[in-house]
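Every protein chain of the complex appears in place save one, which is left out.
Take a look at chain A:
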Amino acid sequence: MNVNQSAPPVPPFGQPQPIYPGYHQSSYGGQPGSTAPPTPYGAYNGPVPGYQQTPPQGMSRAPPSSGAPPASTAQAPCGPATYGQFGQGDVQNGPSSTVQVQRLPGSQPFGSPLAPVVSQPAVLQSYGPPPTSAQVTTQLAGMQISGAVAPAPPTSGMGYGSFGPARGPQPNYGSPYPGAATFGSQPGPPQPLPPKRLDPDAIPSPQLNELPPQQKTRHRIDPDAIPSPIQVIEDDRNNRGTEPFVTGVRGQVPPLVTTNFLVKDQGNASPRYIRCTSYNIPCTSDMAKQAQVPLAAVIKPLARLPPEEASPYVVDHGESGPLRCNRCKAYMCPFMQFIEGGRRFQCCFCSCINDVPPQYFQHLDHTGKRVDAYDRPELSLGSYEFLATVDYCKNNKFPSPPAFIFMIDVSYNAIRTGLVRLLCEELKSLLDFLPREGGAEESAIRVGFVTYNKVLHFYNVKSSLAQPQMMVVSDVADMFVPLLDGFLVNVIESRAVITSLLDQIPEMFADTRETETVFAPVIQAGMEALKAAECAGKLFLFHTSLPMAEAPGKLKNRDDRKLINTDKEKTLFQPQTGAYQTLAKECVAQGCCVDLFLFPNQYVDVATLSVVPQLTGGSVYKYACFQVENDQERFLSDLRRDVQKVVGFDAVMRVRTSTGIRAVDFFGAFYMSNTTDVELAGLDGDKTVTVEFKHDDRLNEESGALLQCALLYTSCAGQRRLRIHNLALNCCTQLADMYRNCETDTLINYMAKFAYRAVLNSPVKAVRDTLITQCAQILACYRKNCASPSSAGQLILPECMKLLPVYLNCVLKSDVLQPGAEVTTDDRAYVRQLVTSMDVAETNVFFYPRLLPLTKSPIESTTEPPAVRASEERLSNGDVYLLENGLNLFLWVGASVQQGVVQSLFSVSSFSQITSGLSVLPILDNPLSKKVRDLIDSLRAQRSRYMKLIVVKQEDKLEMLFKHFLVEDKSLSGGASYVDFLCHMHKEIRQLLS
């Protein structure tokens, strides 16, 4: 858990001393549930006394030393080594599918033990006789890594002796994964390692796959034998996709994000609103720290619901406003306990006893429930809304309807690419589709227009004018809004003037030679306009170039690839100037949300430009080298979606928890001026806030833990509302309970956001190491505390987390954390900020893309074809595949695909005639073409951003781009393959346990 504290790079090993003594005193050993098998322990270091003198972690220094306990004991008698007692190296996978469904067994050792990295001759062991029930065996076959290998010799399985030789020729084995080495040097305890750490050779980036032994082993591990995301997703889909998910029961783990399911709200918020890393949280902070599983909730307060599910009811408590606890100010919710015949209620969060106001009084039934519980959403549902009173409004005034301001770059670049013309044309029709509230006939939102290059042009489009009026403000150093009346107008009233304006804008600037642009003054202007109109709103900025004109927020080109993999790499992610943070703060205060559409031809410093959108809850869209013919559809589709989507403005989100835990950290696109209130100038249905919790007291198994997320916002009609989401979680005293109720997808969402934020302050490599270490600790803790005894060579993974390694590897390999040569600094900054506000489903597919074979299933089947694992090995050159990750969409065509397929999809006669890089499939009237196009459409519909299609031919230049997304393979930029990473993870765990 240490990782989640303010200084992320501090490695878990660097935990403060107090923890280690606990380990030393073999508290674990004393625990009834300890699964530590005695054999490896004994074999390694002898009986218990040896436990305290386990080898140091510094194995990385020199392999012999790691194998020489006495010496190492002397060197490092302390902490890290304590894990050594659990240092068995068996891979253990989850139980059988039936078991999965119930999620009951936390983990069970897999039948076929594998000892991947153990020794050269016998790298893998097939699982021997299953140590557990027969159920497990059903999956064994799938999990076998190499079918017919003899059972592992015990020595090789558990002894470091056998490990040692393996490492002998690889003395620097530790250094590629220097986690151990680096971390070892961090804590205070005397360690021999610090000098080592200073040696630059000791900390190269992990190049696991370059290591010969690793490669050898890799070939021998059957990829089918390691946990498959596809399998897990399919299983969940089959098992949980049919029945609706009823939220009445506390601590239920919802179906995976990849599963289609219906939700019935019976007192807890739908998983569409809140997902947690674990639905059963440890009662004490000690347990939590031991497990290292971050307690986090991924909250999407305004999530869109499928049409079958009702949106939250709006509750009006009249003039007195929503009923709240007097002390902690929590809102009335189903968990509030009514007592004294209904005259009072006890707050479920802070236990304060409050009087029930007379107008709210109701009798209780024999179970102590209010008679009207089911008539009142706030007493029976997990999610609902309150109408806010004037007390909840800024300046004690009901808000005016919000406004949209379109701010268009009209410098030479924007004109030349045809962007301005395209945009103006589109806006004419798009303005009819501004978001409206419920069944309102017309949108209450007012619109305004600004164009700019190095000066700003405001437009007066008052309905009474015959022609729009342009007002130029060239005082960019001290921006102000030149007009009040006529700038923000009702679309319908000013239709004619607006149309005339949009017609004229491209003409007016057609001959422009102005290449310089400003940026900060544009945002400033929009914000001032909203301020003058006393409303919240959203700015849509369409910007093309690095703002180099003399003005506040002026930027210089500071792109420097040489910084990659240095300590200064973080500066690439940091904004160039603090001016934008200041500006963002002002924007948030005004409820001014900024959406940025970028059309760069070269470096524009996304890291700096995205600061304001990021802090105001806005979105950034980037269309590199924009060309109307190629990118028009993507841009317009994104624009339409962005303009039409329902937005809450000027929002404040507060997460309250029951006593014992507390929200400590927040990730997402927002601004925080204090430690509790998440301020969002704008919040739409795609934006997610990830919240991390920490213990500040003991939790109670009986009462569980409650979360209440309250979001105060202004709806797009200008109504002030409160949206409340409640979620009750279980608490456990057994770690196994927690491991049984975890959700890996959410965990990955959290870890990715955590890591992506950490790169702002730490070297990327340190961030990667932190992640690896944390993951190893989570799994090691499970192995130590929860898994049933098994051979040390076995890798045992908790059922719920068996995908953690593969997903984590994807995060580690992502462009932000391990950039390839072709990834630009802007791309990295762009992705970094995108991920920050992604929800679980988005991160899931973003990090592990879906690869769909198109020609395998019969044409007539209407369902999506089952996905295959993202690995080149899974591609057959006679097939066509679609790959999507939420941002990109590829159509991969195998070299020997049937001519008929080529003909029906591309309308050309042979594979060689297919245009590589094609972005649109021809519309052909045959079942295959139709099916593929429908599939593409449906995939696009699932994602919040339009995915541009790229047709990739096998063996073509573009294939490199495509292969980047085959995340189970080793990547060109040095990312490990799944198998390699799993082996490495296994080794890390063994190190922790030994």
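Everything below uses one rule, namely that a contact is a pair of C-beta atoms (placed from the backbone, for glycine too) under 8 Å apart; a residue touches a chain by one contact, two chains touch by 3 or more; residues count from 1.
Everything that follows uses one rule, which is that contacts and distances are computed from a predicted model.
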Just to verify: the chain that's not displayed, which of "Sodium/potassium-transporting ATPase subunit beta", "Protein transport protein SEC23", "WD repeat and HMG-box DNA-binding protein 1-like isoform X1" or "GPI-anchor transamidase" does UniProt list as its protein name? "Protein transport protein SEC23"
Which residue of A:Gln467, A:Thr566, A:Asn700 or A:Gln913 touches the chain not shown here: A:Gln467
Could you tell which one of A:Asp365, A:Asp478 or A:Asp560 touches the chain left off the display? A:Asp478
Thinking of the whole complex, not just what is shown, which of A:Asn239, A:Ser351, A:Ser463 or A:Gln504 touches the missing chain? A:Gln504
Among A:Pro294, A:Pro399 or A:Gly486, contact with the omitted chain is made only by A:Gly486
Touching residues on chain A - with respect to the absent chain: 455, 457-459, 465, 467-475, 478, 480, 482-486, 500-501, 504, 508
